[in-house]
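For this view, one protein chain was removed and the others were kept in their places.
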Amino acid sequence: MTNYIGKAVKRVEDKRFLTGKGRYTDDIVLPGMLYAYIVRSPYAHAKINNIDTSRAEKMDGVVKIYTGKDIAESGINGIPTGWQVNFKNGDTMKEPPHPLLVADKARYMGDGVAVVIAESREEARDAADEIDIDWEELPAVASAKKATEDGAPLVHDEAPNNKCFDWELGNPKEEVDKAMKQAHHITTLEFTNQRVVPNAMETRAAIGQYEEATGKYTLYTTSQNPHLTRLLLCAFVLGIPEHRVRVVAPDVGGGFGSKIFHYAEEALMIWCSERLKRPVKWTSDRSEAFMTDAHGRDHISKAEMGFDKEGNVLALRVKTHANLGAYLSTFAPCVPTWLHGTLLQGLYVTPKINVDVTGVFTNTVMVDAYRGAGRPEATYLLERLMDTAALEMDMDPAELRLKNFIPPFDGVEQPGYQTQVALQYDSGNYHAVLKRALEMVGYEKFRKEQAEARKEGKLLGIGFSTYIEACGIAPSAVVGALGARAGLYEVGQVRVQPTGKVSVFTGAHSHGQGHETTFAQVVADRLGIPLDDVEIIHGDSDSVAFGMGTYGSRSLAVGGSAIVKSLDKIIEKGAKIAAHKLEASEEDLEFAEGKWTVKGTDKSIAFGDVALTAYVPHDYPEGVEPGMDFSSFYDPANFTYPYGAHVAIVEVDKDTGHTKLKRFIAVDDVGNVINPMIVDGQIHGGLAQGIGQALFEGAMYDEDGQLINGSYMDYTMPRADDLPSFEIDRTVTPCPHNPLGVKGAGEAGCIGSTPAVVNAVMDALRPFGIKKDLEMPLTPERVWRHMQS
Amino acid sequence: MVTNKFDYIRAESVDDAITLMVKHGMDAKLLAGGHSLIPAMKLRLNAPGVLIDIRKIQELRYIKKDGNKLVIGAGATHHDIATSELAHQTYSMLPEAADLIGDQQVRNIGTIGGSLAHADPAADWPGVMIAAGASVHLKGPDGERSVPAEDFFTGFYMTELQENELLTAISIPLPPEGTRSAYKKFMQPASRFAIVGAAAAVTVKGGKIERVKVGINGLADAAFAAGNIEKALVGKEPTEANIDAAVEGTGADAMVMADHFASEEYRLHLAKVYAKRALMAATQ
Amino acid sequence: MHLKGSHQFNAPAHQIFKMLMDADTLARITPGVSELEATGQDTYKAIANVKMGPVSGSFSGNLEVAEKHEPESFVLKIQQNSKIGNVAADVKIDLEETSSETTRLSFDGKARLSGLLARTGQRVLSGVANTLSKQFFKALEEELENLAHQPA
Partner (left out) sequence: MPTKITMTVNGQSVTKEVEARTLLVHFLRDNLQLTGTHVGCDTSNCGACTILVDGNAVKSCTMLAVQADGSEVTTIEGLSQNGEMHPLQEGFREEHGLQCGFCTPGMIMAAVALLDRNPNPSEQEIREGLEGNFCRCTGYHNIVRSIQYAAKKINEPKKAVAS
């Protein structure tokens, strides 16, 4: 049996994780390894008058202490950003330097100031306490909106009003204003899409290893994106030769975006190792992770949606202040613009849309992509508008959506759908997912139950959300035109070994997504060989030609397609060899079930025999090279556009404001599915994170820029008993432009779920009037206060 | 994740622990379950020079009936109490509260003595002990003494424990017939400590409340007995209306805490709601 | 963090005011303060040891008395640094005579925390503040009582 696609194949990577044999960065111990501890700013904004390391240097086991001054003096460039978004007037965005350690001034609580390197973790930690820093605290600003006001503290002198860029997309503002004037009803929301902390369970870690004898550098790092890290490290930060640099991302314990980016600690460990000629390891504590891992979301938005009398959407107007943090992280400028503004069409035929975004520096840690990246923010905005509008216009929220959906199109017979905000959707049947969700929830029955419950004073609520996302990032030419400083293709190499076993090298990286299984299914299925004969190799820049990593639900759509391209080349070459061996013409052969057969006969040759012939080419077709090893670069023709409908049912405790999520229904369309078990798992995880944002999570900076809930004692992570079992289903609308017809599933759950939950709470609170200005997370006190007001 | 350096000594007995405390003075800390102390030490919020480990002192780990009292050794873990039939028979709020502390891993290691001596105002045991009318037994170089739970908690992490004194046991008078109890807790969602916890022990005779005791934790800087409720309910029928009226004003003269999870106003509101829930559970 | 509280004392305002202006007394009654050394007119160097439950830290820094309006009010400006974080506080203290022999002392101000204390201490901060102010009031009361019992 070699038919693997669409089957819930158990994961091949599980055995090592289940037996404690996973190999994460912090598990790695190299001979002679030193340990680094990074001293960080306790202030959000402060001048460094002096650093005295003399006492610390004398501590046991201390090998060396470097400060920001050492970094500055060695002339290292800072960490660059990978995306450029210019001002509306054409001026280049502000891109202040982001040093590995700061020398003059700290710009967020957690900014690195010095690194202590010692023989042991304990000694490095002890010595750090003996460093004396003379700080001069400066006024700080943490809110994106306040930061743009006149007189606000400046994070970087070169960015007046802390503006990094301002940006606009969609129809001209005047057209949208005109359409709004004709609206029968306008729903307006002003809200914060709060800052959340990705919180992958494995904290970041990095080991730098420089070998003097060979001039080789190795970086072991917790990265979703090892090749890009290598490129940035070599070409922009340290100026070291890329061909002598190996970046390894071994087993990585979750990322959710936060490990896509090139972080200062990675370059710092390499730099320290080069100086000390010994490997140096840094492992983040959780408290440190809260302060220094890039956070997600943090938009302050005003959104207005105009409707005609019948409830048809006429126009959408959005103004967003996006917090970028103190420096620009790798994808920071792209997230609130090209991953947010472009998704504001949603699933609706809104004829006029204008979105205006200001990117803002603040004295907080960097903000960048977090599961969904921009798309959850867009979805939250649209779906809160939809449910609120339905309440205000006294319409059914499901009906209002069905009325405004873009009609079905498959992208083959019917063309893709051109939005007002730059994208062209590939294929979709949006009515189908919502109708299926309504069926699963038993909508009419629920409304009756709700009415009964209300009579008894119980607060039951139902909330909807439908979403679309742009995944499979992305056509290089398109993203290049939008400001990306790299291409976004993927690399897939298939190496058939002489015995017919297959090694596959992918530039995508797996940190929980199960590539080692899903990709192997694709390969085994196409080649007609047992799954066990396929090995997927990823995460090591020395093994894999190149890669753009895993994020934006792109691995299978882009990385998988690159592998398919190479498989096609293998089969094509195999046919030449098979034809020679079978003394037939290529056209007379067909490849199926792992063998080439002369059509209409029982003459055939197995894949393994062809492989062996390719490596032992004694009897071989003329003009054909020996070996079977092909590498392909796949650059997609378009993004992919998964979509779905989510429904939440909640009960609010009238006495305390506590929300209990009772049911969660998700119907997603992620295109074709290779491994339904893995896709379901991706959806589940995304749902938990999206629900987490709605009800529990939120990083809180006080007005002095202090992160005041930087530990699990104060930052609420969703636990098993906070969540119900999920009820999920899907429809399948294949992607018309990639060979697998897949769209991507990693972010779907996280994008759709947040507004569904918030809408459900608002619906539960309906007996108290129409509530719309409740901020996430919907903590019991906030909900209780709303019931009082 | 790295504590400061310290010396570790395992005490073999209660007397041994006291001798060690006298010897090492202010620089020493007792280590029971360690689930408050060790995390603080890992963050370097605390750096004692000596840890005296009392976790393995067997003479401290018991739950037994002694005459008309239930006596719980300070070394009994939360799990021990959660699964103790004896504790359940005495006051069902004992295992009920034990089960709401931390998580299974914490309950396996954390001890009642450690929790009471630590006196975290958001911990669950203080309110329960007050409602149970418990006495806390202390032993020091000058001998033994006992303090009513109601007087034991004096402030934020502060108790009647004097220097070099060890909390050895808690004794709880067996309740009169017709007594029921409950502990209800509104959790801080991240740490799962109590934002407000209310323990109620109610004795009903002939349809009237003969005795009632309510302990509240989480609300103020120390757990306290809600005297207002006692005054309002004794002699009354345990009806919802009477309970509603009785919980009014709960915590009114307490120094109420506030943080980003719950403001003073909200905490005061919750105190009423949870006092009522505990009372309802113990009477209805 | 908002700091707020008040307490009634059995002493006239000027007496309390005088007492609070005396460095030795202030060092004695301020919880945790082990040393208060004058560095100039109304400015002090202060060393404090705070031991409270899970937290134990040695702080050092400055204390300044500003905006003095004897005997009605003054502002206490405190900056204390430690390995576990820093505290900066501005607290206005008002003394209002409620009768010839009684005075209500109220304080109102803001403490700003940074570093580890800010990040991990939120759950305990208002409790710490409450207890410290309770201790302060109690100590001041005792100090006033001692004074009353001393022969004039």
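Letters A, B and C name the chains as they come in the text, with residue numbers starting at 1 for each one.
Please note the rule applied: contacts are C-beta pairs under 8 Å (C-beta built on N, C-alpha and C of every residue); 3 or more make two chains touch, one makes a residue touch a chain.
Since the model is a prediction, treat every value here as computed from it, not as a measurement.
Student: Using the touch definition from the header, name the shown chains in contact with the chain that isn't displayed.
Tutor: A, B
Student: With respect to the chain omitted from the figure, which of A:F633, A:Y712 or A:F768 is a touching residue?
Tutor: Result: among the candidates, A:Y712 touches the missing chain.
Student: If the hidden chain were put back, which of A:A422, A:L723 or A:L774 would touch it?
Tutor: Considering the complete complex, A:L723 is the one touching the chain left out.
Student: Of the residues listed, A:P42, A:P99, A:P279 or A:G512, which one is in contact with the missing chain?
Tutor: A:G512
Student: Out of B:I18, B:L43 or B:I57, point to the residue that touches the absent chain in the complete complex.
Tutor: Result: among the candidates, B:L43 touches the missing chain.
Student: What residue numbers in chain B mark contact with the hidden partner chain?
Tutor: 1-8, 10, 31, 34-35, 38-39, 42-43, 51, 53, 55, 79, 102-106, 108-109, 190-192
Student: Which parts of chain A are in contact with the chain that was left out?
Tutor: 10-11, 13-24, 26-27, 122, 199-203, 251-254, 256, 285-287, 511-514, 677-678, 680-682, 684-689, 711-713, 717-721, 723, 725-726, 749
Just so it is clear, only the chains that are shown with their structure count from here on.
Student: So how far apart, in whole Å, are chain A and chain C when each is placed at the average of its C-alpha atoms?
Tutor: 49
Student: Where the centres are mean C-alpha positions, what is the separation of chain A from chain B, in Å?
Tutor: Once rounded, the distance between the two centres reads 45 Å.
Student: So what's the Cα centroid distance for chain B and chain C, whole Å?
Tutor: That pair's centroid distance is 31 Å.
Student: What parts of chain B, by residue number, touch at least two of the other chains?
Tutor: In chain B, the residues touching two or more other chains are 43-44, 191, 260.
Student: Could you check chain C for residues that touch two or more other chains and list them?
Tutor: In chain C, 83, 116, 120, 122-123 touch at least two other chains.
Student: State the interface residues of chain C toward chain B in the complex, per the touch definition above.
Tutor: Answer in residue numbers: 52-57, 83-84, 116, 120-128, 130-131, 134-135.
Student: Provide the residue numbers of chain A that touch chain C in the complex, in ascending order.
Tutor: Interface residues on the chain A side: 42-44, 109, 129, 137, 287, 290-291, 702, 704, 706-711, 713-714.
Student: Within the complex, which stretch of chain B touches chain C?
Tutor: 36-37, 39-40, 43-48, 118-122, 155-158, 188, 191, 193, 220-221, 255, 257-260
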